[in-house]
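Of the protein chains in this complex, all but one are displayed in their positions.
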Amino acid sequence: MTQNVPRFAHGSRVPGWDDAVDLSKPPAVVPDPATTPVPETLRSAIEAAMGKYPDRRSAAIPALHLAQAEHGWLSPAAIAQVAAVMRLTPAYLTSVASFYDMFSLVPKASNDVFVCTNISCSLRGADEFYAAMQAAAEGEDVDVREFECLGACDIAPMASVNGEFVGPLTPDDADRIVRDLATGGPVLEHKQLRYRRCADPGVALEAGDFGPPDPAATELADTAGLGPHGDAADRPGPSAPIELDAEEEDASG
Amino acid sequence: MPRPEQKTIKLTIDGREVPAIEGAMLVDAAKHADVEIPYFCYEPKLGNPVGACRMCLVEIEGIPKLQTSCSTPVKDGMVVNTHTDRVRGAQNAIVEFLLINHPLDCPVCDKGGECPLQDITFGWGLGRSRMLEPKRHFVKPLALSPLVAIDRERCILCYRCVRFSQEISEDYQLIFAERGAHTFVGTHDGHPYVAPFSGNIIELCPVGALTSQPYRFRARPWEIEGAAGICTLCPSQCNVTFTVRDEKVLRVLARDHEEVDDGWLCDKGRFAYQAIHVDERITQPMVREGDELVPVSWERALSEAAGLAKHKGRTAALVGGQATNEEGFLLQRLLREGLDSHDLDCRGGAPVAVELARALAAPALQATVPDLEFAHTVLLVGAEPLDAAPILDLRIRKGVRRHGVRLGILSARPSSLDPNAGFVMRFDAGEEASALAALDLALAEDRGAAEPGSAELAEFLRAGGEDLVIVWSERLAPEALPHLLSIAGRLNLAGRSGAGLLELPAGANGRGLREAGVLPNAGPGYVEPPAAGRGAAEIAVAAASGEVTALYLLQIDPVRELPDRAAWEAALQHAPLVVAHASVLTEGLREHATVIFPAESYAEKDGTVVHPDGRLQRLRTAIAHPGAIRAGWQVIADVSKRAGLDQRLLTGPMAFKALAAAVPFYAGLTLEAIGGRGVRWPATEAAAAMPAADGSGTATVPPPPARPASANGALRLGRYRSIWAAPEVELSPALHFTIAEQLVELSPEDAERLGIGNGAAITVAQNGTRLAARAAIRTGVPAGSAFLADGIAAESANALTAPLVEVTPA
Partner (left out) sequence: MKILFGRIDEPGLNTLAVYERRGGYAALRRALEMEPAEIVEEISKSGLRGRGGAGFPTGRKASFLPKGDMDKYLVCNADESEPGTFKDRELMQKSPHMLIEGIVIACWAAGITRAFIYIRGEYEHQARILEAAIAEAARAGYLGERILGSEHTMSLVLHRGAGAYICGEETGLLDSLEGKRGNPRLKPPFPAIEGLYHGPTLINNVETLATIPHIVTMGGEAYAEHGVANSAGTKLVSVSGDVRRPGNYEIELGTPSREIIFDLAGGTFDGREVMLWFPGGSSSPVLTKDDLDIPYDFDSMAKAGTMLGSGAIIVVDDSHHPLEVALKLAKFYSHESCGKCVPCREGTTWTYKMLQRIETGEATPMDLDIMASVQEQIIGNCLCVLGDAMAMPVGSIVQKFRAPLEQAIEAARARHDSGALEHVVATTDFVGGARVADEHAGPAG
């Protein structure tokens, strides 16, 4: 009866429904700091996060982000470390972590590719790209996940590669993404959202009369607006096509 | 925070105008007006409503959307409809949604017959389903802990169990994992949900998802009866309902009493009922023949016990915490009036001067349990409620969480309430007298002289408001008590409602036994006894030296329960006659008792006990006495009669009458008045009859000299008694996993210095006595102190008597 029973196909990341507890384990109470070693950088980063809020528990999500970055995934040990610093039970953090899609309670590859398959992207061919991406990542250190709308439907179909938004994607881009990740360089640089200019034609007209900023004036000059090398010539421009023509639409859809 | 005032308003429900308390939730107001609104997730005991199940939707005029009546406070003039087509439609829909993934396996479900989901489906559902898709199926049942089984198919995600774990017991081990339809109840990484109050989730579950491992499939609801009782496994004296089938207790449920337990039970109270029906239970009298205790007739046992008459003036009695007021009262009368003996005690420690005892027990100075919830400030002095009276731990948490009570903790050992406290001050193990003296000094006028920590604590106590409750433990050294009394005086706790002292006695009925006169220096009602006698420690010495020749042990094995194990072994060894009432043969009795009477369990007794806040509560016989067991009061009366003192008793209620006649401040109390909810005598008029303290207790006492500081790396010995350290726990199969071992709590500093890792095997030694133990490194333990477990079956700390111990890796 309990074998091969139908399950939801989508979304569940943690096995657990069918799991009993291990009665030989002790209860998971708040870990005593005296008996739970925590890497010093992680501890101080979590403590800094706790200091930003009136209630230290607010730092749970930032702390879990930090622990996931440190350990690659939210292993029971990683959660116990956060719990020891934050003086919470590991269960509290497990409960929080499992609510959010970006946390992984199972081991995963070190590169994340979140492929948006929500409505706007799927209209533009996201499901085909997702299949291609999965195939390309086979056997690589790349974790491909179907994701809900990532808020970049202007470059649909798109994906977030280690946090970098790229699109519009075609199935051919999947191999390139895997290659770029392997070499450690920028991923699909010509399709990165950060270099894209606003679609509104009124903006282009009114913004046209400004000169480039002085890169020496601020260390932030290259985080947006400027090209990857701070080159004025690379300033916002349609490095990705804004307008898709019909042939391309037919090819991808 | 003071209690809110209540105002009555009127509203209209289904066309009928009904009164209600302003601010009450609509669902409750409707219930009082005989209108039933169905719900699953609502449970006022759990705090603010969550509105998750949506079962209680009703129509309120003026609001376009249907509203959840569990979260809508009533207002004057509100017009509510609970039976319109729209409301019906919503109710039908919610039931249909709930049953989508519910397996409907009622015929094989343990909850069947007492299941809210069954009832509500029947009452408010459409009776059919339009769902064609396959239901989800999971492996079931699964263990959630040794006590609780979980069936995730049946779970309707009502939030009750996880809210309990998170907001009531605050252990935060039971959680929702995942999101949406994938949400499930679980724990972190497969750890079991083991926590002192975990069993409450079984009672909270509105479906058959959480079931009791010991109760599963033992009975159907139509085969059982409920019998009201009191749990006397600890001083909390929670009100319970025994589930009885064929004269056996199969389950214990909470019988909500807001002024006692707030509707919760600890796992000891919920599961240790199993000890009532174990093979080890003594069910007939026994006498010693040679090395053996052999079963005998009552006639034989009673006549052996009547041999006490030959020990006039040389008999001593000890009474355990589970004895009723009547049993204690009759026994002290037997000793004092029948045997001309005055050596008796219900306490384990050194005696407290009678003036001081009276002053600390003065009715004007007694706080109540609800005061813990509504006080401005609560101070714990050397008390760990989780171990001493677990249910009060929940009450203090509730006060802090919901009413902003400021919690201060003054203790040697870290408390489970430390994280909830606004002020924590540690002293070295055994230094409570100095710590209280310092606080007393800081509260006195000449503040400048106070030590910094004590001065801050004094400020903390004064800053919050006048309603201040001090919770203290009987385990405090007697020399600390004059300071405690003086502190109470300086904070004006006397006579103020909402403020006062609350003592946590060591024994479940510690307070009642003292009031019944089971003290060496006070008779019933704290009156002057005909002659002062010896206290427990002196009795041990006197018995060993032959000055006391007979011992009457009423539900106590001093070798197990009292300090200085070796002294008690010697005492029992030397006493020619040892009469004991006992449920099981603990080691002291097995070796040394000469007559054993089978003792009643708390489900069998008929009598009264007194809650730490002065509430007399009544035990009623819930099940027939197993085997040949007879009522305790009756046995004492029979022994008494045979020993020459006819106490003229034919029934249990007559014993209560005799007690009430002897204790001045019980005047006018009747069993009928006590009934199922109890009566707090300090709040009655008769309380004025409590003998007043003459003031000698409050005289300024110089602070005691500090005890020798630890030398040569020796650690100060502190003691704790775990909630689980009880014979009943050891006897209950379901609780075997909790059996307490000798766990020595060490500070991280000392552990490092001594080269001891967490969980390592260690040896604790003192004057040639050695205990094998395991180390538990605990942040918050003051460096230089070590805490050892008392009251456990093996390697108990009561073998140690000196203030310092050597701790070494084994």
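Per-chain numbering from 1; labels A and B assigned in written order.
One rule holds for everything that comes next: a residue touches a chain if its C-beta (ideal position, glycine included) is under 8 Å from a C-beta of that chain, and two chains touch if they have at least 3 such contacts.
As the structure is a computational prediction, the values presented were derived from the model and not from experiment.
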Touching the left-out chain: which of A:Val106, A:Leu123 or A:Ala182?
-> A:Leu123
Kindly state which of the options B:Pro49, B:Gly199, B:Pro598 or B:Gly678 is in contact with the chain not pictured.
-> B:Pro49
From B:Val80, B:Ile156 or B:Leu439, residue that would touch the chain that is not displayed = B:Ile156
Considering the entire assembly, which residues of chain B contact the chain that has been omitted?
-> 49-55, 57, 65-66, 68, 71, 89-90, 93-94, 96-98, 100-101, 103-105, 107-108, 128-135, 137, 140, 153, 156-157, 159, 176, 178-183
Extract the touching residues of chain A with respect to the undisplayed chain.
-> 1-2, 5-6, 8, 10-11, 52-55, 57-62, 64-65, 95-97, 99-103, 114, 118-120, 122-124, 147-156, 160, 163-165, 193-194, 197-204, 206-207, 210, 212-214, 217-218, 220-221, 223-226, 232, 235-236, 242-246, 249, 253
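Keep in mind that, in the parts below, only the chains that are shown with their structure count from here on.
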Residue positions on chain A within touch of chain B in the complex are 1-2, 5-8, 11-14, 16-23, 25-30, 32-35, 76, 79, 87-95, 98-99
Within their complex, state which residues of chain B touch chain A.
-> 134, 136-140, 142-146, 152, 166, 171-182, 184, 186-195, 419, 737, 748, 751, 758, 777-779
